[in-house]
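All protein chains but one are shown at their positions in the complex.
Chain IDs A and B follow the sequence of writing; residue 1 opens each chain.
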Amino acid sequence: MRTARVFRWIMRIFILLLTASLSVVTILGGLSAVNILSDPNNIQVPAQGYSITSNVIGPNDTWYVNVPIGINNVGYFDLNNLELDFSLEMEFNSTGDDSIHNTTIYNDVQNFGNLQRGSSGVFEFNATSFTVPSFHFLEPYEFRANITVSAYYSLDLILFEIHIIDLDIS
Amino acid sequence: MIYQDFLQGLADIIGAIIGFLKPIVTPIGEFMVTWIEYVLVIFPRENFIVYIVICVILIATAVFVNCYWPGNKRPKHLKDKGMEFTTTENEKIL
Partner (left out) sequence: MGAPKNMVKGLIFMGIYTVVTIVIPLITFSYMRVLSIQGFAIELTQEGYESISFWIIAFGLLISGCAFFTYSSPKQSIRKGVFALIQVLINCLYMWSYKFSGATDIRIDIGGYGYVILIVTQLVLVYMGVYFLTIAIKIYDLVDFSINRQSIREARWQD
């Protein structure tokens, strides 16, 4: 065999190793997804219910929202850069007639870091700084949340996002 | 359990390989994407005829080229030097 061919074979083996590794990552990622999704308790968004605390609905009151996320990482890879994007919309009537207004009173992202494989954790999202319109509300009022949980998986090669839209948390 | 351990071990090995090579391979991939995005613009969309014509031309040209230059003729420089080989194939041709 010519020397040029030997070098080529070394390169080919290197490429084969890389391609095989990527294929294995894809397969293990799929198996992890099956493991995680096969039990609904592995991902709970939100876990244990959420709590909204406010004494009197009005612009000068102290508001507090707590959204816990429970994740049990039973897959083969670590879950990295876990983020929760929480936005809260309020539908309210401030005039006494039938008109319903809609405003976003909270929108923020919190990063919870990494969750190692085989471990589980409950991450608490705490929202305190609300932008509440400067007038008093009349009944009825409703809260609707848009929650996005995102994280990297499979050695940061796959990004997954769970979007929960218009969740009624009144 | 052994199966799970095996897969976990495999994930560790692959993780080490990808973790080492990813910082090298990903920037190269980004460079690839840059030129690919430029090139893709020139490819017509929603018109199969162009692709079918190119495919037919490729096949026809390959057939034509193979008929004229099948790659089993004796190299000219060997003919000039009068070199011959004694393989069975050559004996048949000669």
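Here are some notes:
Simple rule for what comes next: contacts are C-beta pairs under 8 Å (C-beta built on N, C-alpha and C of every residue); 3 or more make two chains touch, one makes a residue touch a chain.
The structure displayed is predicted, hence computed values, not measured ones.
Between the chain not shown and the residues A:L37, A:V109 or A:V122, the one that touches is A:L37. Seen from chain B, the chain kept out of the figure touches residues 18, 22, 24-33, 36-37, 39-40, 43, 45-46, 48, 51-52, 54-59, 61-63, 65-67, 70-72, 74-75, 77-78, 85, 87, 89-90. Where chain A meets the omitted chain, the residues involved are 2, 4, 7-8, 11-12, 14-15, 18-19, 22, 25-26, 37-38, 154, 156-165, 167.
Assume only the chains that are shown with their structure count from here on.
On the side of chain A, the complex with chain B involves touching residues 17-18, 21-22, 24-25, 28, 31, 76-77, 155-157.
For chain B in complex with chain A, the touching residues are 7-8, 10-11, 14-15, 17-19, 21-22, 25.
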